[in-house]
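A short write-up of the structure that comes next.
Apart from one protein chain that is not included, each protein chain of the complex appears where it belongs.
The first chain written gets the first letter, and so on, giving A and B; residue counts start at 1 in each chain.
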Amino acid sequence: MESSAHAFPANVRHALADPQLQRAMGRLKGHFIDKRAHARARLPEFDALRDQAKAIKDHTLAYLDLYLERFETEVRRSGGHVHWCRDAAEARGVVLGLCREAGARTVTKGKTMIGEEIGLNPFLEANGIRPVETDLGEYIIQLAGEPPSHIIAPAVHKNKEQISDLFVEHHHGGDRSRRLDGIPELVTEARETLRARFLEADVGITGANLLIAETGQTVIVTNEGNGDLTQTLPRMHIVLASLEKVVPTMEDATTILRILARSATGQEFSTYTTWSAGPRRPGDLDGPEAFHVVLLDNGRSALLGSEFQDILRCIRCGACLNHCPIYGSVGGHAYGWVYTGPMGAVLSPALIGLDEAHHLPNASTFCGRCEDVCPMRIPLPRMLRHWREREFASGKAPAAARWGLGVWAWFATRPWAYRLATGLVARVLGLARRGRFAALPLAGGWTRGRDFPSPEGRTFHAQWASRRGR
Amino acid sequence: MSEPRTEILGKLRRALARTDSDAAAVDARIAAHTANLVPARGQVPEPERVAMFRAMAGEVGGTTEELAGPAEVPAAVARYLAGQNLPARAAMAPDPLLQGLPWTTTVLELRQGRTHGDDLVGITAAFAGVAETGTLVTLSGPTHPTTLNFLSETHVVVLPRRRLAGAYEEVWARLRALGADVPRTVNMITGPSRTADIEQTIQRGAHGPRRLHILIVDGLD
Partner (left out) sequence: MTKGRVGLFVTCLVDLFRPTVGFAAVKLIEDAGYAVAVPPTQTCCGQPGFNSGDRNSARRLAEAVVTAFEEFDFVVVPSGSCGGMIKVHYPEIFKGDRVWESRAAKLGAKTHELLGFLADVAKVERLPSQFYGRVAYHDSCSSLREMKVREQPRRLLGLVAGVTVAELRSPEVCCGFGGTFCVKYPDISLRMVSDKAAEIVETGADTVLAGDLGCLMNIAGRLKREGRAITARHVAEVLAGMTDGPGIAEPRVIAEPRP
């Protein structure tokens, strides 16, 4: 997917000026937060499970090469294939090759963030293969020609009227006289339309929430059942997964699954959790004849052993997005690339470069709510700060910020100069009898929508010195 | 071995400072497959276990019914279908457990095998039920085509009461006890298909079944 992360400030202005988007974000704010809190309250072991899940992933990452080799061995034993891919282009090439091998014209897709990351849909289309998204949210945004704006609720920014317009335009030959009024009608129409695609597809592509080293299984969780129809009906099932999805055993995966849905949607468990190992077995009456796992690195191996390793624990539940006040203000599209919210602000610079994505780690108040709710206890604010350190060290931080910090540090490390300067500023600005400024040089961003409080007059230290006589 | 594979694994090994003795530790951990923390909720004994299973399955829109014996199953299925205004017709998994039930006592018209989506009702057995979340576990195989779980609008599941576990881990233990490799597909099903992708409003029957009816049967298996 093409990135517009560099244009974050413009994306933000656009998002803030979109009343429909703002209404949708308002709806999102309470919804997931309350549900997660409820699910957490119902399971007394929730936080202890988080600790264990973190430990499981930390252990797996420490032995990642070995667990991946074991995973590969087991996939092969079950009759499947593993394709190691260094980058997006390699992964796209492998998928296209497999689709051609299967003689594919239509490919159904379950939800896969890796698919977005490697820009699979436009690539397949350009090569004469029709990809059809089957997760309802993904399908809606595919019709709209947009990327997902949320990991688990891709079309959260759209309302039912917009979706109705899309369905009218794209279904039943674009008969504009049709109207779809309610959400049930929309869901039913999508079900009927996509059912035909499921049955005609030659290849089904899904993502993977987890990979099991012990068994070679790939695991997906869905609520709609689209992932299951995607992988059961076509001749070939292709799984797109990144390296860090592997865990040692079914028991380890189970611990993570116990906190995944609760953190994501507040469900006790997702409707469908599906563990897949290899193609159709002798005597099976259905299922794919071929099973392929595309295992993508795309920059992740470079995070191992770095200050960003912890982001490899991420299980893509979306809790950090749901609780992030920045995400809640501007929505997912403003981030300009596949991964959004706090986890995206940490991961995107690693995958598309800090030059392209430098705004994302800067656009945080470090409020810490993301880390608070992260089921995998990922220290997201700390890693955002690490990106800022890299940016500063590389000399690419904005000149005004560097200059300002330099001046600040010069004074702050010289208490006598600091007292003089702050004393002067306090006295001058303190002359404002109104107690505030409606405009102030260098503070245009602040005063556009806020007054700027003026100082009381003399600094604390000046008053303290004269009171206590030093 | 392919070049990308060698290169990726090489990168990982360098980053992790891999030593030769580590492989044994990994193999041992997998071989032990120790259970992690199992919530207290998953350890309730019978009969609360059934009550919990029914409550949890009910919360997510599944319906449940307890039957005193296998002989009651066909009539219960027929009754359920009639109650939903569905024809007395279904595709059934070719499962000996189901085949052994006295279907001829009802007017149900059963076809055995997979479905291509033209059967309104699918009937399968479950490998296990899990009380902690009201979840069913099914295994793909010659006696259980996966399509029956997903393509029909109504999914009727026969769950022998003895197969009801408290927690998922019990099911993995049973699965390993089968001896052979894991089946192609292990499906965990918690309620009927749903979506909240339009304005976060929950709708049943997005792509999979709109209805999930579970018969918990004593004296079966």
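Details
Convention: contacts are C-beta pairs under 8 Å (C-beta built on N, C-alpha and C of every residue); 3 or more make two chains touch, one makes a residue touch a chain.
In this text the structure is predicted, and so the values were computed from the model without any measurement.
Under the touch definition stated at the start, the shown chains contacted by the missing one in the entire complex are A. Remark: the omitted chain is touched by one listed residue; of A:39, A:330, A:350 or A:378 this is A:330. Within chain A, the residues in touch with the undisplayed chain are 9, 12-13, 16, 325-326, 329-330, 362-369, 371-372, 382, 385, 387-393, 397, 401, 405-406, 408-409, 411-413, 415, 418, 422, 425-426, 433-436, 438, 443-446, 448-456, 458-461, 463-465, 470.
Quick note on the criterion: only the chains that are shown with their structure count from here on.
The residues of chain B lying in touch with chain A in their complex are 2, 4-5, 7-9, 11-13, 15-16, 18, 22-23, 25-27, 29-30, 33-37, 39-41, 56, 59-60, 94, 113-114, 116-117, 132-135, 140-142, 145-147, 149-151, 168-169, 172, 175, 181-201, 203, 205-209. Across the complex, chain B is touched by residues 24, 27-28, 31, 43-45, 48-49, 52, 56, 59, 62-70, 77-78, 83-86, 90, 134-137, 140, 153-156, 158-160, 163, 183-184, 186-188, 190-191, 194-195, 198-199, 213-215, 217, 223-226, 228-229, 232-233, 243, 248-252, 254-255, 257-258, 265, 267-281, 283-287, 295, 297, 301-302, 304-305 of chain A.
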